[in-house]
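Heads up, one of the protein chains got dropped from this complex, but the rest are sitting where they should.
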Amino acid sequence: MKFAVIVFPGSNCDVDCYYAVKDGLVEEVEYVWHQEKNLSKYDVIMLPGGFSYGDYLRAGAIARFSPVMEAVREEAEKGKFIIGICNGFQILTEAGLLPGALRKNEGLKFICKTVSIIVENDKTPFTTRLKKGQEILLPIAHGEGNYYVDDKTLKELKENNQIVFRYKENINGSVERIAGVINKKGNVLGMMPHPERAYAPLLGNTDGLYILGSIVDNFVKGGV
Amino acid sequence: MDKIWRELGLTDEEYEKIISILGREPNITELGMYSVMWSEHCAYKNSKPLLKYLPTKGERVIQGPGENAGVLDIGDNLAVVMKIESHNHPSAIEPYQGAATGVGGIIRDIFTMGARPIALLDSLRFGTPDDKRTKYIIENVVAGIADYGNCMGIPTVGGETYFEESYKGNPLVNAMCVGVIEKDKIKRGVARGIGNPVMVVGSTTGRDGIGGASFASQELNEESEEKRPSVQVGDPFMEKLLLEACLELFETDAVVAIQDMGAAGLTSSSCEMAARGGVGMELDLDKVPLREEEMTPYEIMLSESQERMLVVVQRGREEEVEKVFKKWGLNAATIGKVTDDGMIRVLKDGKIMAEVPAKSLTDAPQYIRNEKIPSWQQELNQLNVNEIKPPEDLNNALQDVISSLNIASKEWIYTQYDYMVRTDTVIIPGMDAAVLRIKGTNKGIALVTDCNGRYCYLEPYVGSQIAVAEAARNLCMVGATPIGVTDCLNFGNPEKEETYWQLKNSILGITKACEELGIPVVSGNVSLYNESEEGPIYPTPVIGMAGLIEDISKICTMDFKEEKDAVIALGENKGEIGGSEYLKVCFRMVEGLPPQLDLEKEKRLQQLVLELIKKGLIKSSHDISEGGFAAALVESAISGKKGVKISLNTSLREDFELFSESQSRAVISVSSDKVEEVLKMAEEYKVPAQRVGIVEGENIIIEINGKKVIDLPLKLLEESWKGRIKWEMEKN
Amino acid sequence: MLIAKVYITLKKGILDPQGKAVKGALHSLGYEEVKDVRVGKYMELTFEDGDLSLIKDKVDEMCERILTNPIIEDYTFEIVEG
Partner (left out) sequence: MLIAKVYITLKKGILDPQGKAVKGALHSLGYEEVKDVRVGKYMELTFEDGDLSLIKDKVDEMCERILTNPIIEDYTFEIVEG
């Protein structure tokens, strides 16, 4: 199977994603420039973290108009696995592929540390290696990870089991400590924590492989 | 033009010299060019004669001082590129942008050499955060560094932070950047090839920071608020694009030479590249992409707009260059060419606006100043330690020391930095040194910055040696062999004889330590005139150092690992309390002599620890520095989340036993069945070693000569150690 | 020349931590009379002269499409001669 890592101007966890797939999963992976209009040859699409367009207007607001985002939307409709991490999550919400919005952290500061994440939904193709209620450790590194949805959407998210991860502690002010959500169809995941930074024993953490590995497992079984 | 050179910071003699070089009076553009190039910031005119002492040669040195950054061979056709730089004055005036553009500048120095930047460090000095302005400065300096480094995707993996009154009006913001490159791909700023086009790439040119270099070379006072150049604003997004575009461009061989435009912008980049290559350059200012209207030649030549580079390109390859930059959405404009007459010739509207020999701009006059031992030095060094009354309760003293601003955890700062991006950070901030793996190899590099300005104030020669020794020691503690230094010399006004004495002795101290420890200096930076109305700063020669780890699986950290492990103290405590954190915190005194340093002993300690780690004999290692044995012990306990029980026998006073900052010491922990072997090795290396206790329980317990003097819950100490800075910053 | 001045604020009911921080800072300086602070964005878009109502429509469209995120933000704007 082949992963695509989209590179927007200002992406910087593209490298993290690339090596997590190449060395952590030992799968094929390619960088794809944001001007690309066709993603059909890839099986999984990763939108990496970073500061696309400097995050100067709002995080992800400008990147979502990149030509590649049309292709992302098409592949999403086909049911392909798409994962947006950090800035990638912000881009997916700005693009309307995922509900909600990400605001400045409540403490107004960038936060980089490894935190406890609780699995809310173990039925998604991204979480089958995990158990509901399981606690894993993942790095976070963001200034705008404060997830917001209005009450009505929140209710929907719950009804459809779309909340995938929560922070164990209130890190950034997110509504109900939400750290990651999935679309209704169940093939587009967005999350602020960085599974791709936790893939090697030398880095002291391999919990990210639960998530990235789940993608591989489920692809073999034929996708969504 | 009545004595306008004086306003530009040139002396009458210097002005005369310019006239004799040109054989005529300079025009205003030319005068501006000389004034920035002959400023201390660009020309090192007060420090160059002293910098000659520094040892710059070594087996690994590929590029020593003189280029944009130093380069060290680490084997496997790889090299490490490193440099440190100050942005003190801009940060004093506008802390956020000052710090941000400081980071931006140092990153450019690294990728100009062709290297991919892999890590940043920041060495910071502030006043104490009990006044609003200082708090504002701290808050914004840290945010400026964070926002720039984070956006660039370069992890900020380490640094140091001190809070002392002497930095109140003049904070220090030093940033260090490190890159990795394949040895055969190194780029240099040496212009070659008559007729080759000269291009400016990256951002547009505006009126930012005009005269910033000469500004940085003056003392700060009320007036500097007025004289202040228009503030440079950093654009990390632009720089990220510039970085990627440059590295992509270097994959072709179209680039002959490249230099970033930092201080003195177009002037310094053009004349330095031309001078190094023994050629000249002709620049047509009409072709420079401008951000503002009606800019004069003076302004264009002196603009310090950020995120720009000057590139000499192989003739005929301009389009290739433009194509790469266009892909990244950046400007690339051909603005001139390399000439054979050694002149920097500046044209506008077809007219010559400036024409001066490139070499004369880079060969600024040098000054050997008079030096004088400060009159206060003797009194400062006199301290009868026996007159100091021992504290009644050592538990309280320990808590005060542990939660002192200088010893407390710097977590509040470094969690604002993305220290993990690129997934190479193997040892994260909070330990003795940061460690990064080098993907595709078995190697790692370790990085630190170190300097105790208080020691340097009390005795510059010894204090500066300690800065080098401590940096090296920190590297050894994680298992890395020190290989190179980049230094940032932050001092007051060198025209004052006392300051010059400090500067000279500090450089001699660094020289001595580097020579004895066999570590060359490959790059550095000098920042003088760091004074405010409250006087000069402590002499602060910050040492940035890189170490090499041949086998990344053989590293060590300072946290205690397992219950029942034995704790061993290495080195000798001489009860030195002068200049210590204990003396400052518990007695409000900054006096005495700093600890003395025996470089021979230091070397043996470092080699011993390296060997112990290589052999896998020890589980944790932590050097003893500020706060002495007690602080080192508590730090290992807190980071390992394990208590410890210690029993010491000594002829020293109890408080001196705990808090003395005697050098060349460390605390290690060892599984109990390895103790004999470790002690035997210590003996071989002639390093005093004593088994002093055991990792155990949830308290820190210390007995001295059979009497329990410390018994505190780890939790309590952890709260004060971790929470102090956050608490200071958040309280009103 | 025409300038569109765009004011972007967080929707009512959405917590504004920046506003809270500014209010806290003002209070600590003794400006207790400030009851509330909201922090938003202000943008100036410059146009050559042109048809006012056309430009108005355009600005509205830009606000909807990209300048704001309607999930969390409200906006207003006015157009003035520059």
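Should a chain be cited, it is by its letter among A, B and C, assigned in written order, with residues numbered from 1 in that chain.
Just so it is clear, a residue touches a chain if its C-beta (ideal position, glycine included) is under 8 Å from a C-beta of that chain, and two chains touch if they have at least 3 such contacts.
Being a predicted model, the structure only gives us computed values, none of them experimental.
> Taking the complete complex into account, which shown chains does the hidden chain touch?
Displayed chains contacted by the hidden chain, ordered by label: A, B, C.
> Hey, which of A:57, A:111, A:137 or A:202 is the one touching the hidden chain?
A:57
> Please give every residue of chain B in contact with the chain that is not shown.
93-94, 97, 206-208, 228, 230-235, 237-238, 291-292, 305-306, 329
> Touching the missing chain, which residues of chain C?
1, 5, 7-9, 19, 22, 25-26, 29, 31, 33-48, 50, 55, 58, 62, 65-67
> Taking the full complex into account, what residues of chain A touch the chain not shown?
Residues 53-54, 56-57, 61-62, 65 of chain A touch the chain absent from view.
Please note the rule applied: only the chains that are shown with their structure count from here on.
> What whole-Å value do you get for the distance between chain A and chain B if each is reduced to the mean of its CA atoms?
Centre-to-centre distance between chain A and chain B: 36 Å.
> If you average the CA atoms of chain A and of chain C, how far apart do the two points sit, in angstrom?
A distance of 30 Å separates the two centres.
> List the centre-to-centre spacing of chain B and chain C in whole Å, with centres computed as mean CA coordinates.
41
> Could you pull out the residues of chain B that touch at least 2 other chains?
none
> Spell out, as numbers or ranges, the residues of chain A touching 2 or more other chains.
Not one residue in chain A touches at least two other chains.
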